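All protein chains but one are shown in place.
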Amino acid sequence: MPVRISNGVKTWQRYDRASVLKQWAGWLATTVVVLFCWQLIAGATRWEFVADAPQQLAQFLSRAFPPRWSYMNQLWRPLWDTVNIATLGTIIGVAVAFPTAFLAARNTTPHPIIRPLALLIIVVSRSVNSLIWALLLVALLGPGILAGVIAIGLRSIGFVGKLFYEAIEETSIEPVEAIRATGASGMQVLSYAILPQVLPSFAGVTVFRWDINIRESTVIGLVGAGGIGLNLDAAINALQWSRAGMIFISIFVIVLLSEWISARVRKAII
Amino acid sequence: MTTPSALPRQRRWSPPPLIRDPWRRWAVIILSIGYLMVGLSTLNINWARVQRGAIRFQRMLAEFLQPDFVSRWGDIQAGILESLTMTVVATVIGIILSVPIGFGGARNLAPLPIYLFCRGLITLSRTFQEVIIAIVFVIMFGFGPLAGVCTLSFASIGFLAKLLAEDIEEIDPAQVEAIRATGASWLKMVSYAVVPQVSPRLVGLSIYRFDINLRESAIVGVVGAGGIGATLQTAFSRYDFDVAGAILIIIIVLVMITEFISSYIRRRLQ
Partner (left out) sequence: MQICFARRWRHCCFDAKMHVYNQCTFVIAKKELDMLRIEQLTKRYPTGDLALNGVDLEVPERQVVALIGPSGAGKSTLIRCINRLVEPTEGRIWLKDLEITRLHASGLRRARRRIGMIFQEYALVERLTVMENVLSGRLGYVGFWQSWFRRYPQSDIDAAFNLLERVGLVDYVDKRADALSGGQRQRVGIARALLQNPDLLLVDEPTASLDPKTSRQIMRLITELAREHGLPVVINIHDVPLARMFAQRIVGLRSGVIVYDGPPEALVADTLTTIYGEEDWTDSQRADEPDEPVEQELHLPQQALTASG
């Protein structure tokens, strides 16, 4: 924090001149970039549509609410499918992520060549959204729950795997050394010294991802991969807004419920 | 055989089970197996379709390995650019909106009505998957990137404002009291005692949210909210796997680059 003396008067400034200039340049550059981007978006927008957006919203809301409660009877099955997709997908994701994480963690990888391969699996799975995985799998396997389960599973590998291997890398070395010093084999060191250390965080991550997966599996039906998204797609295409409203409400409830369960379980683990 | 009494030093030991109460333990085991059976049975896999998918998978893999960047380069370029601009604008708007909502959602700063309103907004944004929010914004603004920008901005609130509010609730109250003791007003108290405590993490989270927004911007196009998603969906529905492969590679590389930059910046901030 520089103190400048001009005309015998000390003035205190938080930053010196160079860093003030640098900050201003940074702000200016950010503003320019944002304005440029905004212009591109504004150019691609039809503003007469935007002008009556409030009307559109009001119309949509008035048609969607109150929802058609009786439609709920047809939603139980899709909701059940949605939960199944999320749960089975999480199981697949964790089952693949578990060994991958041990291959990817710096302290447990069997060979330095295997590590980048495992990391590649994790990065690719993470970068591709579950909806894109669903697009791909629907093209491969045809529409249905199976495509959804695998899509959710594939996306979960990266998320779960990354958090798993970070947990493995954070384990303390002392128990590992101690178990190794008893003459234990590599797998025994993993199961006795590493696994007990990471198991609680593994469980927490799994439940956390399950909760996210419930949210994700509500939309993969929009591309045909099963679950309540299929009904939403049908309702929107047929402009049956009262049904869509019912679907929105059921999604809201089920996601809140899963979030509550996941928070409870994670608190119980810790 | 020797009787146990002849060998008083022989003591049995087996590891304590995870769930002590045997009734509950068996209930949990049986329920999990039962759920798995029922859940798997709802998959109703169409094996003929899967078989065709396997053949298609080979074709897809072959075409993925020689991605076609050229034939639809115009669409791809426009889509990617739109995704990027949407991400930039939406992240900035999201931050601007999240700060007041985050402050309003902190119980130690905001009065109850404001707190409830802000928390309600946060919950609404967190509960619905981006694509569902995008549907509503497309209804309002019509097709195009503006709907996408609104979607991502709104979704950012659920992430940034929530974490910001939680951060504010956990700040050190001693500093607040120290500033308040100098006779500072509410605004001064916030800017001197609260902002310095939460701003480093807010910057880190904002950069992290930029990553997430980029990933999500690739899918909101599926419902017409702009970005590369629409092009990708078209490619998949036409089985143009070489084009889809090209788009996926671009997405993965972009996400990896931004993730690398953002983790670098976040590390430097710490």
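For clarity, chains are labelled A and B in written order, and residue numbers in each chain start from 1.
In this text, contacts are C-beta pairs under 8 Å (C-beta built on N, C-alpha and C of every residue); 3 or more make two chains touch, one makes a residue touch a chain.
Computed from a predicted model, the values in this text were never measured in an experiment.
A.B. asks: Of the residues A:Val34, A:Val50, A:Ile92 or A:Ile179, I need the one that contacts the missing chain.
C.D. replies: Going through A:Val34, A:Val50, A:Ile92 or A:Ile179 one by one, A:Ile179 is the residue touching the chain not shown.
A.B. asks: So which of A:Leu135, A:Ala193 or A:Leu222 would be touching the chain we can't see?
C.D. replies: Among A:Leu135, A:Ala193 or A:Leu222, only A:Ala193 touches the chain that is not shown.
A.B. asks: Please identify, in ascending order, the residues of chain A that touch the omitted chain?
C.D. replies: Touch with the absent chain occurs at residues 174-175, 177-185, 187-188, 191-193, 196-197, 199-200.
A.B. asks: Can you list, in ascending order, the chain B residues touching the missing chain?
C.D. replies: The missing chain touches chain B at positions 9-16.
Criterion: only the chains that are shown with their structure count from here on.
A.B. asks: If you average the Cα atoms of chain A and of chain B to get two centres, how far apart are those centres in Å?
C.D. replies: 3
A.B. asks: Applying the document's contact rule, which stretches of chain B touch chain A when the two form their complex?
C.D. replies: Residue positions touching the partner: 35, 39-40, 42-46, 49-50, 52-53, 56-57, 60, 81-82, 84-86, 88-89, 92, 123, 126-129, 131-132, 135-136, 139-142, 144-146, 149, 215-216, 218-219, 222-223, 226, 229, 232-233, 236-237, 239, 241, 244, 248, 251-252, 255-256.
A.B. asks: Over in the complex, which chain A residues touch chain B? Could you list them?
C.D. replies: 30, 33-34, 36-38, 40-42, 44-46, 49-50, 53-54, 56-57, 60, 80-81, 84, 87-88, 123-124, 126-129, 131-132, 135-136, 138-142, 144-146, 149, 215-216, 218-219, 222-223, 232, 236, 248, 251-252, 255-256, 259
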